[in-house]
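Entry: chain A
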Amino acid sequence: MNEEILFYLFSTLMLFGGSAVVLSRNPVNAALYMILALVSLAVLFLTLDAFFLAALQVLVYAGAVMVLFLFVIMMLDVDLRERSRPNIMAAALGLVTTGAVVAILLTWVGEGSTIRPSVGSVPTPGNPLAFVTGSKAFGYALLTKYMLPIQVAGFLLLVAMVGAILLGRRTKLKSSEGKDGS
Partner candidate 1 sequence: MDGVLGIEEYLVVASILFCIGLLGVILRRNVLLILMCLELMLNAVNLALVAFARYSGNMDGVILTFFAITVAAAEVAIGLAILVALYRRRKSIFLQDLNLLGR
Partner candidate 2 sequence: MAKTKVMERKPLSWAERTYLPQIITGLLTTFRNLFRPKVTLQYPDERPRIPNDYRGVPTLVKDPNEREKCVSCQLCEFVCPPKAIRITPGAISTEETDRTHVEKAPKEFEINMLRCIYCGYCEEVCPEEAIFLQDIYSLNGYTREQMQFNKEKLYELGGVLPDQHFKWDKKRAAAEKIGLGSSSDEETEEE
């Protein structure tokens, strides 16, 4: 009952936020609507009993990624409004496709409605990778079945950090041509 209300409320908010991102002329507005969409998505995660992920979503996406976006928008403080008109053909085609996909999906709704399996809060020794609300299963899964992926993800983050620092450097690497700009 409560979950249903939450679901409809926040999925509406999320879709509204998403469309506003696409439609807004001002990038700062777009970033704000994006935050709205991301936080609403976190609430949808909550309705799915994925509490850890919801917190992570807010922390990483809404808290860090969007701050980065806002930081860059402010740093490149230029007139970021769109100047050229969007491609009408592409827009029409996209809208038609979107409408078709949504229509197809909507015909499915309610048919053979899936019942949610009930979940515990801590993983059982028998099935340690079952879906649970507690965060212990996360650690368990990450350090057993997903040991390699998490190492790769860590390495990826390191590479991303090095890459971002290199790309963000103001000075040119080749110093033989003398200084240009600052």
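The criterion applied here is as follows: a contact is a pair of C-beta atoms (placed from the backbone, for glycine too) under 8 Å apart; a residue touches a chain by one contact, two chains touch by 3 or more; residues count from 1.
Basis for inclusion: all candidates are chains of the complex that A comes from, given by their letters.
Computed from a predicted structure; not experimentally measured.
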Touching candidate - 1 or 2 - for chain A as found in this complex: 1
Touch list for chain A against partner candidate 1, complex: 1, 3-4, 7, 11, 14-15, 18-19, 21-22, 27, 30-31, 34, 37-38, 41, 44-45, 47-50, 52-53, 56-57, 60-61, 64-65, 68-69, 72-73, 75-76, 78, 80, 82-84, 86-87, 90-91, 94-95, 97-98, 101-102, 105-106, 108-111, 113-119, 129-132, 137-138, 141-142, 145-146, 149-150, 153, 156-157, 159-161, 163-165, 167-168, 170
